[in-house]
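Apart from one protein chain that is not included, each protein chain of the complex appears where it belongs.
As written, the chains take the letters A, B and C, and residue 1 is the first residue of each chain.
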Amino acid sequence: MSSVFGQLFRVSTWGESHGGGVGVVVDGCPPRVPLTVGDIQVELDRRRPGQSKIVTPRNEADQCEILSGVFQGQTLGTPISIMVRNQDARPEAYTEMQTMFRPSHADFTYQGKYGIRDWAGGGRASARETIGRVAAAAVARQYFKRALPKLEVVAYVKQVHKLVADVDPAKVSARAIDRNIVRWPDADTVPRVIRLIEQARADGDSVGGIIECVIRHAPVGLGEPVFDRMEADLGKAMLSLPASKGFEIGSGFACATLKGSEHNDEFYLQKGRVRTRTNRSGGVQGGITNGEDIVFRVAFKPVATLSRAQKTVTVSGNSATLKARGRHDPCVLPRAVPVVEAMAHLVLVDHFLRQKAIS
Amino acid sequence: MSSVFGQLFRVSTWGESHGGGVGVVVDGCPPRVPLTVGDIQVELDRRRPGQSKIVTPRNEADQCEILSGVFQGQTLGTPISIMVRNQDARPEAYTEMQTMFRPSHADFTYQGKYGIRDWAGGGRASARETIGRVAAAAVARQYFKRALPKLEVVAYVKQVHKLVADVDPAKVSARAIDRNIVRWPDADTVPRVIRLIEQARADGDSVGGIIECVIRHAPVGLGEPVFDRMEADLGKAMLSLPASKGFEIGSGFACATLKGSEHNDEFYLQKGRVRTRTNRSGGVQGGITNGEDIVFRVAFKPVATLSRAQKTVTVSGNSATLKARGRHDPCVLPRAVPVVEAMAHLVLVDHFLRQKAIS
Amino acid sequence: MSSVFGQLFRVSTWGESHGGGVGVVVDGCPPRVPLTVGDIQVELDRRRPGQSKIVTPRNEADQCEILSGVFQGQTLGTPISIMVRNQDARPEAYTEMQTMFRPSHADFTYQGKYGIRDWAGGGRASARETIGRVAAAAVARQYFKRALPKLEVVAYVKQVHKLVADVDPAKVSARAIDRNIVRWPDADTVPRVIRLIEQARADGDSVGGIIECVIRHAPVGLGEPVFDRMEADLGKAMLSLPASKGFEIGSGFACATLKGSEHNDEFYLQKGRVRTRTNRSGGVQGGITNGEDIVFRVAFKPVATLSRAQKTVTVSGNSATLKARGRHDPCVLPRAVPVVEAMAHLVLVDHFLRQKAIS
Partner (left out) sequence: MSSVFGQLFRVSTWGESHGGGVGVVVDGCPPRVPLTVGDIQVELDRRRPGQSKIVTPRNEADQCEILSGVFQGQTLGTPISIMVRNQDARPEAYTEMQTMFRPSHADFTYQGKYGIRDWAGGGRASARETIGRVAAAAVARQYFKRALPKLEVVAYVKQVHKLVADVDPAKVSARAIDRNIVRWPDADTVPRVIRLIEQARADGDSVGGIIECVIRHAPVGLGEPVFDRMEADLGKAMLSLPASKGFEIGSGFACATLKGSEHNDEFYLQKGRVRTRTNRSGGVQGGITNGEDIVFRVAFKPVATLSRAQKTVTVSGNSATLKARGRHDPCVLPRAVPVVEAMAHLVLVDHFLRQKAIS
């Protein structure tokens, strides 16, 4: 039951990497939201494989189909079922995984948990699973177009390996991000970051990094004490993404080295509206949005699948050497950007509906 | 409904800082777990105010009472209601909060969300709310004594301001942690860290820091794909704590600067058991425990309540200067250690029961 | 986790009959609802023991205390904890239950499920548990006073043993119901129904019956396809009450013998509003309220505790004869009326908030 996310805008994802397909059922979407296949496809296209030279060459169009919940171009209020068939499934490329546990992959833990695993391409543990999340979030985006037309969710790659982008979260635009294949907000260093990723692939290696996300124009009052704080739910959402190892909001881990007198965000009045002069809180205080930009970062480890030889063990308990043959990304971050945005939308829409219920 | 945590071991906390009391209802605890008031009190004493010279002087014995769910020293399988009355409530110390929003506190956001707030001592946003979590976790601890007798959850203060403890997560013991009032694992620097906190208080200021937690002997297989990954649920649990700004597991944010060939944890066999040579995964792969130590860190910002003057605005929309009078901690971390342990227990027990259900 | 009810207006009850007390935590109540102890007490008084000569003489004032979630007479939006201490607990009256399973009670099944049970007065299985439900519903009533001021929920005893009240659900008033100790809507037969219950007690026996409930002025659109239909949630709510054996809505079981042409409720227009000429649907069509009166009935079995000798078995596996000594009601229905109303409120408030979220 762990593939269900959200209290009111409830998302159930399903699917294995090399099974029949992947998909999602969205239950709880308000009625009369304009929704077409194109609205979803545009977001799926942003995360699909094969979109550029720096991502996995797996050839999947990821064409989605809406099976229910939409009538004459509008949501019905009933469950919206969205499906993407797997096309370029090549389980034969993964036969070694049948007998070996790939280091830092989920092969061993799935086997240990369930006593069975779909060894082809990671099965359920594949990042292909995030298609369902992106599709569901595309529905949330459509909802917000009317409910919160000024809302903006912009994620971008903030760091790859040791290269850090020079970016101002308050100003970066969604359009600028999608202008390059890394989704890197610092135009000056785009060639460098691309070379860095290409080099990792050439080395049979991979690189990690950090994605930053800014949410603008979220209303005051989203998030709930005490367990379902905005940062807690954003954190859970992001840490549920494959390869994520850390989450921080506002000042994040840097808060540790500050004193209260340095860290506190003073209030002031701007045309009658209560604002903060600084935003170390990252737009959230006491778990509830304060109307400032929500800014958070997510750390992604380097992709575990490598083309170079690694030591491991077999299912039957022998030492072994593994050299992966399956297609994979040398750096997960460019394709993770739309997924981070997707999870941010799912958290926002759920809290927005929850707040409506008590308002 | 956001004060409910857990799927099977379901915890509902309640209470404001200066209201009638604080408490918790634990629903779903297995029957026949030995449980006394003393089992809970010992944990509450670790987080109670007034326990040392470096914490708030608020004088609360935090004596708990078990109101239901226990019969002749054993749990019944029915809801366990635990209550702590508030004793040293002094709402009069907070009258300024009635009219002003304290910077980086939840005053403004609660007001914005609910159109009302209990301004005395932070109300529901007070860290006093964590009493219910600690009490619930004490129940979980009792359950694990039989169900997983080797399980160990050890948290400690890893960093205060810029002072970092020299500690090996693999070796640090619970006993050593509670030997000093900061819960600082590095005996050599205990005096320094105490001085650092005392100085902050003397300055009318506060300091932040980092808590690290290690979980030993968790079985393979806890955590669930795809949303309820162990790190996602731990992350949510920790980010739901007052003043937390970041969470990372294993290599955490440092993973960004590593290559896959550096980051991957190679498998090997140790007496027939699959082990990893390194533990950058932090005990979790694909969201599921792999039997290695689970190691994570939580960043806590410096306490927002300061004895020095700060600029802010009033409820009625005027600029103002605030100087707090209420009692508070200059550094939240020493008392947050048992709370971090508590949340870790709540996550573990819930996933342990979930795994039992499908095994 | 089975003592939690509701999705948005979430109620967690706790307590055993002869433990420290009984209570409830309400999480999700909207803020700024006027609420006093008196608002709750008036409903608790309607279900308390000792209120008349035909109910159990157990002497409990059932005085409630609000421990959290209310500030200066208004709800805060945070969890509302309400507690009633047990006063007249006499576990010694139940020592025989320690060794014997009372027929048609929960002694045997609790023992079988949990391997332990609180044998004093039924423990958690006691109808005393419903105090938490009534208290929570009193909060919902306060909410509806502003949100749906015309809403009326009126329950009454429709049948005791073979005596059936002559009553028109469309006209019966709450005031009339509470005018007699049975909560019997048919003034002419009040003496008869009282005698009937008194005779059962004199015989050391008990009687069952049927409670009918009518909900007026519920808006169109409450209830959700497909699992959380209004009748499904009402049914679950009522069947979760101790001693209930059946639930029906509108035409109920009598629908079986009708033809579609006889059963269908024709629509017509009344001042622009769509109405039905008949109400065999009981105010619900396709699981959603249609604006007509919601009318349902709940069957309650005769109380299982008898003062006369019954054959049973002991915990240790011997045949035995049991003659109950504890205090009990000869007929549960008069005190069940406010509990039926309470559960109806809990279902309504939850669906009302759910509908607000998507509107």
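Following the convention adopted for this analysis, a contact is a pair of C-beta atoms (placed from the backbone, for glycine too) under 8 Å apart; a residue touches a chain by one contact, two chains touch by 3 or more.
Since the structure is predicted, the reported quantities are computational estimates derived from the model, not experimental observations.
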Hidden-chain contact residue, picked from the options A:49, A:103 or A:123: A:123
Full-complex contact with the absent chain, from A:27, A:60, A:205 or A:248: A:27
Contact with the hidden chain (one of C:43, C:248, C:293 or C:341): C:248
Where the unshown chain meets chain C, residue by residue: 1-5, 7, 13, 101, 103-106, 108-110, 112-114, 124-125, 129, 159-162, 200, 203, 205-210, 220-229, 231-240, 242, 244-253, 255-269, 272, 274, 276, 280-282, 284-291, 299-306, 308, 310-313, 317-319, 354-355
Absent-chain interface as seen on chain B, which is shown: 7-8, 28, 30-31, 77-78, 225, 353-354, 356-359
Touching residues on chain A - with respect to the absent chain: 1-4, 6-10, 12-16, 19-23, 25, 27-28, 31-32, 65-71, 74-81, 83, 113-118, 123-124
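Definition applied: only the chains that are shown with their structure count from here on.
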CA centroid of chain A to CA centroid of chain B, Å: 26
Between chain C and chain A, distance of the C-alpha-averaged centres to the nearest whole Å: 46
Chain B and chain C: spacing of chain centres that average the CA atoms, whole Å: 39
Chain B residues counted as touching two or more neighbouring chains: 1-4, 7, 13, 113-114, 124
